[in-house]
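The structure is given below, and queries will be raised subsequently.
As you look at this complex, bear in mind that one protein chain is not there, while each of the others sits in place.
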């Protein structure tokens, strides 16, 4: 299956891109996706513990099971206000 | 000595006056003044425990010793805001 | 600490007060509180509250509260307006604005100031039905 990954805030500068598509085995989790994104963009890997993860507009944890065509967002801690 | 007493809020309606002058022995306390005001205006007496007392623009307690020409204010709990 | 106090019989013009806020570039938080006259008092409907004050003492007690506020929190500015006379339901009887570097201190100072003014500032209200 293929999921679309959006990066936000300074993750874009670190990775050098805002959006990528990742091919994963069916039933892969968000954690498995992070492994793959970090393999492709190793400068994001050291920030793994503070990375926030969402599928669509909802936060999801690393054990969340992804579906084909999911839109995943990865971003650093939020700073609004 | 003579002190001027101002009543505020519904103490005016209860006493039927806004201001009175009270003659007291030298060295009399605010508590002694309250006794005298309550003798003159007995409808204020039941409210003694909730009555707030000030000399000039400062709160003072019943043991405060008054001076000639002091301006004393008596009023119910405040309700601003 | 910048301080402004106004005890007035005029309506409180909240938008104008907000528009006249001075710049404090080290402040990240502005908290304002408006106290509005509710349509009920002691479980019965009212049309207005009529506020009276012992004005010189009220001014003095507000000044004391501002002194203490300044000791307790790093507030850069406090502005307070209290209206007297009849105030119709929905209108503001009280307006407070506090500026501070951070939100927690501005909110805490606001809560404290309202609690204290309701304890010590000689202002009273009477329901108009």
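Labels for the chains are A, B and C, by order of writing; each one numbers its residues from 1.
As a working rule, a contact is a pair of C-beta atoms (placed from the backbone, for glycine too) under 8 Å apart; a residue touches a chain by one contact, two chains touch by 3 or more.
Note that the structure is predicted; figures quoted are calculated from it, not measured.
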Going by the whole complex, the chain not shown touches A, C
Where the complex has a chain not shown, which of A:49, A:63 or A:79 is the residue touching it? A:79
Chain not shown, touching residues in chain C: 14-16, 18-19, 23, 25-40, 89-90, 92, 101, 103-104, 106-107, 110-111, 114
Residue list for chain A contacting the dropped chain reads 6, 8-10, 52, 54, 56-59, 73, 75-76, 78-81
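Going forward, only the chains that are shown with their structure count from here on.
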Could you grab the centroid distance between chain A and chain C? Build each centroid from C-alpha atoms only and quote it in angstrom. 48
If you average the CA atoms of chain A and of chain B, how many Å lie between those two points? 73
Mind pulling the residue numbers of chain C that touch at least two other chains? none
